[in-house]
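Omission of a single protein chain aside, the complex is shown with its protein chains in their original locations.
Here is subunit A:
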C-alpha cells in the first residue's frame, strides 16, 4: 500500500501500544510537487519542473522545502539568495496548504479522505501519489503563515504547539519549560531525524498519566474546511468515558440522526471507531505536535446503502 497508514484490521486488540506508535510514526505519503508555471524559467521540461518525494505523515511539509527548492534550483526563476520579501507555500487544486499542520492531516482533510475508497484504488501496478503545487510570492493567501525565518521559525512554532498542548494536558506549560537544554534539543532533533525513541522518551515527560484535558483538533472537511480546537476530558460528568462520538455530536449534531451516523472519524489515514475513548485514542494516534488530529469525513452513498 502506497499511502502508508495503519492497517485497519490490525489496529484492534492484537497490537500493542508500541506497535501502533511505530506505524503512526512511519506512515508516509508519496507527494509530487509541481512548480507553478509562472515560477519556471523558459525552456524547462516538464520533468525538470517537478519533484517526487516520500514524506512522513507525522511531520511538517515545509521541513522538506529547502530540499525541494534546491532540487529545482535550475528550473526556478526565483533567486535563492535574493531578498525580495517573497515566501514559498504549497497548494492543492488552488487551495493553500497550511504548513503548520502535520502533512498527514493536510492529506486527510484536503481529500476528505474516506479510507475504503483509497484502498480500492490501490493496485499492484500503481501507486497513489498526491500531486500538489509549489507557489511563491510576497503576499501568501490568507491563513498561510509566511516563512520568514526558515527552520528556526518552524522549530519555534512547533515548540509553542507543545507548550499549548502541555498547558491543556497539565494546566501549565511547566513540563515543557523545565525540559533540560539537552532534552529540548533532542526533542526537536527527534523530529528532524525521525528518531522515535527520543521522541517517545521526551514526550512522555510532558504527557501525564491522568491529563486534565486532552488536546484535540477536529478538521471539518465538507462542505468547507474548518478547524475546531477542543479540550476534552477523559471522562464525562457522569463518570463514563468520553468518546469521539460524544465530541462530534456536540460540534456536528446534524450528522447524528436518529440511529444513523452520517460521518466518520479519520485519524492518520484510518477510520477510528466513534466509540473510542478520547484519551486512549490520543495515546495511540497523537501527532508529533502534541495534538490529536481527527478529520470529520462523510459516509458515502454506497456505504449508507449497505448499512
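Going forward, a contact is a pair of C-beta atoms (placed from the backbone, for glycine too) under 8 Å apart; a residue touches a chain by one contact, two chains touch by 3 or more; residues count from 1.
Just so we're on the same page, contacts and distances are computed from a predicted model.
Its record in UniProt calls the unshown chain "Ubiquitin-like protein ATG12", which is the match among "Sentrin-specific protease", "Ubiquitin-like protein ATG12", "Ras-related protein Rab11C" or "HPS4 biogenesis of lysosomal organelles complex 3 subunit 2". Considering the whole complex, the residue from A:24, A:40, A:65 or A:112 that touches the absent chain is A:112.
Per the touch definition above, the residue from A:54, A:194 or A:226 contacting the chain not shown is A:226.
Residue A:161 is the one among A:161, A:186 or A:203 that touches the chain not shown. Only one residue in the set A:19, A:34 or A:100 touches the chain that does not appear here, and it is A:100. Contact between subunit A and the unshown chain involves residues 92-96, 98, 100, 110-112, 114, 142-143, 145, 156-157, 159-161, 163-164, 167-168, 172-173, 177, 213, 221-231, 252, 254-255, 257, 260, 262, 298-302, 304-305.
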